[in-house]
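The complex is shown incomplete by one protein chain, all other protein chains being positioned as in the whole.
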Amino acid sequence: MINVGIIGVGRIGKVHGESITRYVKGAAVKAVADPFLTPETEQWAKNLGICEVYTDYHKILDDKDIDAVLICSSTDTHSSISLEAIAAGKHIFCEKPIDHDVNKILGVKKALENSRIKYQVGFNRRYDHNFKKTRAAVEAGKIGELNVLKICSRDPGAPPVSYIKVSGGIFLDMTIHDFDMVRFMSGSEVDEVFAYGAVLVDPAIGEAGDIDTAVISMKLKNGALAVIDNCRRASYGYDQRVEAFGSLGQVAISNDTESSAVISDATGVHAEKPLLFFLERYMGAYVDEVSEFIDCIENDKPVSVGIDCGLEPVLIGLAAKRSLEKGVPVKIAEIAAEYGL
Amino acid sequence: MINVGIIGVGRIGKVHGESITRYVKGAAVKAVADPFLTPETEQWAKNLGICEVYTDYHKILDDKDIDAVLICSSTDTHSSISLEAIAAGKHIFCEKPIDHDVNKILGVKKALENSRIKYQVGFNRRYDHNFKKTRAAVEAGKIGELNVLKICSRDPGAPPVSYIKVSGGIFLDMTIHDFDMVRFMSGSEVDEVFAYGAVLVDPAIGEAGDIDTAVISMKLKNGALAVIDNCRRASYGYDQRVEAFGSLGQVAISNDTESSAVISDATGVHAEKPLLFFLERYMGAYVDEVSEFIDCIENDKPVSVGIDCGLEPVLIGLAAKRSLEKGVPVKIAEIAAEYGL
Amino acid sequence: MINVGIIGVGRIGKVHGESITRYVKGAAVKAVADPFLTPETEQWAKNLGICEVYTDYHKILDDKDIDAVLICSSTDTHSSISLEAIAAGKHIFCEKPIDHDVNKILGVKKALENSRIKYQVGFNRRYDHNFKKTRAAVEAGKIGELNVLKICSRDPGAPPVSYIKVSGGIFLDMTIHDFDMVRFMSGSEVDEVFAYGAVLVDPAIGEAGDIDTAVISMKLKNGALAVIDNCRRASYGYDQRVEAFGSLGQVAISNDTESSAVISDATGVHAEKPLLFFLERYMGAYVDEVSEFIDCIENDKPVSVGIDCGLEPVLIGLAAKRSLEKGVPVKIAEIAAEYGL
Partner (left out) sequence: MINVGIIGVGRIGKVHGESITRYVKGAAVKAVADPFLTPETEQWAKNLGICEVYTDYHKILDDKDIDAVLICSSTDTHSSISLEAIAAGKHIFCEKPIDHDVNKILGVKKALENSRIKYQVGFNRRYDHNFKKTRAAVEAGKIGELNVLKICSRDPGAPPVSYIKVSGGIFLDMTIHDFDMVRFMSGSEVDEVFAYGAVLVDPAIGEAGDIDTAVISMKLKNGALAVIDNCRRASYGYDQRVEAFGSLGQVAISNDTESSAVISDATGVHAEKPLLFFLERYMGAYVDEVSEFIDCIENDKPVSVGIDCGLEPVLIGLAAKRSLEKGVPVKIAEIAAEYGL
């Protein structure tokens, strides 16, 4: 039995707490920590049978009986807590992104060298039943050689502008998942990126220095092309799809719905909207990613979504940002070189 | 070039007139006849370049240059005109049903014996792209041995009660197409039928002695089971589907729509209704059935939808009628025996 | 916290054990009992943290700290254990069917009179996300007045003939779920039933005195018609669909799949088969039905799937059986009258 501590029990921390307690075999949540503990959170922990509830996460790091931590705190604390957890010898599951600052990610990477610590990044979409099947089809050669990859990724609605301001910008906050998907689906690194962006959802997002709508095209190192379209608003629900085109065919997924009920009446044929947002769409993926993390610890396997999976999408995000600012395509190597990579 | 005369140019006669003129290779409409000729019909004929327009169909039967006739007059005249056309040596395409009276159909059948006349019955659904593909899949063994056949056949709205009164009842007017489909899809004769009926659309239909909603189950001679559901009302459009289940799988079709456009918005995902009614859904089938008829004449091939295809569904319809009246299943052989078959 | 004991921990008992432990809030499995306890089952219980594992279910009935029992033993023991559990004052969740013998069900019903015991029958499909949405649409008047109900219910493969022999026949073993669905979807009782059956899957099933393929049509008391098609074999997976047609429209559901991935290649467009069988398709429903049961106990609400929901489908099943044997439609009232109902 792997004992786990969760650092940060906001929305995503609670998701992991519940899914580990209920669904993840071989793991138990021994403790949670959050600097802003509320009575609701304490009750939530109690209901799940989690007895140790702290404001100071160091109590978790100091607990010899805790094997692994989930870092679910705010992004700006991910890298420093990672370093402390590494020093404490804990295995680490860190929510994405590790940091917006490449140097901080590199700091974590360095600290992991020569350690036996498992370090997994929370790119949950890799564990989604639809995306996984798509990748499996590509990997199995069902569509031959990959030629073009198209990712549609649209949120049901924009977050508050206060969040936008500290988000690192759409490319590091939202598209970062899609950059990870490009890498996952193609099995290739990205060579170059070109981004168009616009403020079409909310002028306040533009005033905050960000965009809310984007079309990002890419050349991959394996020769394929890719394109992502992002929007902070999809009135019809969370739109998360991928299409991969290859020499022998195509594979595509559609969104999940609550049920398959279709009503036909005099006004048309009416089906359900996609599931509302990530908690609904990716609940199964949250369970599976942590289950795999636990399995890697128990059986000393390498994690499949490690520190480099946390690093590369940030480099691509920074390249997309520069592309948007300068109006030209940007090589990932250009960004990497600036960090000595 | 096969010269054709059309007897009866109401709705379906006009459909054939237009489709032959435009789409049927090797055939031309030389003349049309209708006892209730209107100026609109005369103009319609003129627009299509049909010069001979009569009130008396005997002028068509007397024309030595006319090779074939399409009998599109009212049902009660089909058999007597068939007999006259046979006597005149014309090939005949007769709209369904040949008659509601089995003896009259048998009279036509007898008259055709030893003649070289092609006699085709207008069961258009056999030529529909969707139904044809389903039959092809069944015939090719794609679903293995046929076990169960389900036919959904629902009209968008009920005809006037005046029509209902002379229609022969739902089983001979509407279900007759579906009985033909059971024979076509299964490649088997029907052994026994049991019918449930109800008046759920319009009480006036019940007052006219008919039903408007039915579920008809059948045992086929090949051992398979079949079920048809009929309704005179489908608010969402003309619903014409079939599902065939076999030892190895299933084949099913959906309705055609005007376009594949799907709109997703905050209220749901909205697709188009099925095409409104038979003229929209089966336009291609009307062309193809007459094209095959012309081909059978030109190349002296046997027709695939001959006089027996006109007879059998009437026998099944009469069995269904008796089943509904008596509340018990009825063998087709019981009806047939009453006609010495 | 409601303490639960599970009597019978074969396949379905284990399903409930896991789902209560993991997902059902406010309930805990305190004990399980099974006369054929295996080491695997003991290990299974231990893994779930269930400490009390008995061969004799009376130990559960005698435990004052156990509030409710789930009867998941073989069908022939359901009614007698129900009576004992009622005598012991336990709330009861009984797997379907309560019994094949109407008198035994009536015995349980009598024992429940004037008691405050919650008695729920395990008709899980009522809790399936797709069926629930269909019922909700019908109930909300989305399709107007219900006219016709069609249920397609096909198992991926036949059970062993040894099971068939003690199953009570297809109508009481398999169709009973569909009879329940007719009542649930329509909100109406069944008036009369007519059944066609055939042995098309395995002759051994016929030799065992049963059929493996059936088309069952019904008249409902609210005037609507219904039809169920059953087969013990669906090579493409578990086929569980319903279509409801009404005065204003239609509602239909399709089967669930593992993912929405669709592969298009030179041979066609390929999607996934339906989920394999009931454990896959109805896992969510198993959780929800027991959650509702627990909620009814905790908050003293009437159960929605009570003893009468266990009785009526058996009456319909017996009527279907008689219809098949005699070749005529059979009124449910005829069967009921034989039991003084």
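The letters A, B and C name the chains in turn, as written, and every chain counts its residues from 1.
Basically, contacts are C-beta pairs under 8 Å (C-beta built on N, C-alpha and C of every residue); 3 or more make two chains touch, one makes a residue touch a chain.
Note that the structure is a prediction, hence the values are computed from the model and not measured.
**Q** Using the document's definition of touch, tell me which of B:D178, B:D256, B:E292 or B:E312 contacts the absent chain.
**A** The missing chain is touched by B:D256.
**Q** Touching the hidden chain in the complete assembly: which of C:E52, C:D265 or C:E298 does that?
**A** The missing chain is touched by C:D265.
**Q** Pick from B:K133, B:K301 or B:K326: which residue touches the chain that isn't shown?
**A** Checking each option in B:K133, B:K301 or B:K326, the one touching the absent chain turns out to be B:K133.
**Q** Consider the whole complex, including the chain that is not shown, and state which of A:V227, A:L279 or A:A336 touches that chain.
**A** Hidden-chain contact among the options goes to A:V227.
**Q** Considering the whole complex, which of A:L200, A:L279 or A:A333 touches the chain not shown?
**A** For the chain that is not drawn, the touching residue is A:L200.
**Q** For subunit B, enumerate the residues touching the unshown chain of the complex.
**A** Within subunit B, the residues touching the omitted chain are 22-23, 129-130, 132-134, 137, 142-143, 248-256, 258-266, 272.
**Q** Against the chain that's been left off, what residues of subunit C make contact? List them.
**A** Residues 235-237, 264-266, 268-274 of subunit C touch the chain absent from view.
**Q** Considering the whole complex rather than only what is displayed, give the residues of subunit A touching the chain that is not shown.
**A** So the residues of subunit A touching the unseen chain are 144-145, 147-148, 150, 152, 154, 194, 196, 198, 200-201, 213-215, 217-219, 223-227, 229, 231, 233-236, 239, 243, 245, 247-250, 327-329.
The rule is simple: only the chains that are shown with their structure count from here on.
**Q** When subunit B touches subunit C, do the two copies use mostly the same residue numbers, with over half shared, or different ones?
**A** Result for this pair: same.
**Q** Write out the two chains that share the greatest number of C-beta pairs in contact.
**A** Result: the chain pair B-C has the most contacts.
**Q** Taking the mean of the C-alpha atoms as each chain's centre, how many Å separate subunit A from subunit B?
**A** Once rounded, the distance between the two centres reads 58 Å.
**Q** Taking each chain's centre as the mean position of its Cα atoms, how many Å separate subunit A from subunit C?
**A** 40
**Q** Averaging only over C-alpha atoms, locate the centres of subunit B and subunit C and give their separation in whole Å.
**A** Whole-Å distance between the two chain centres: 42.
**Q** Do you know which subunit B residues sit against two or more other chains?
**A** 235-236
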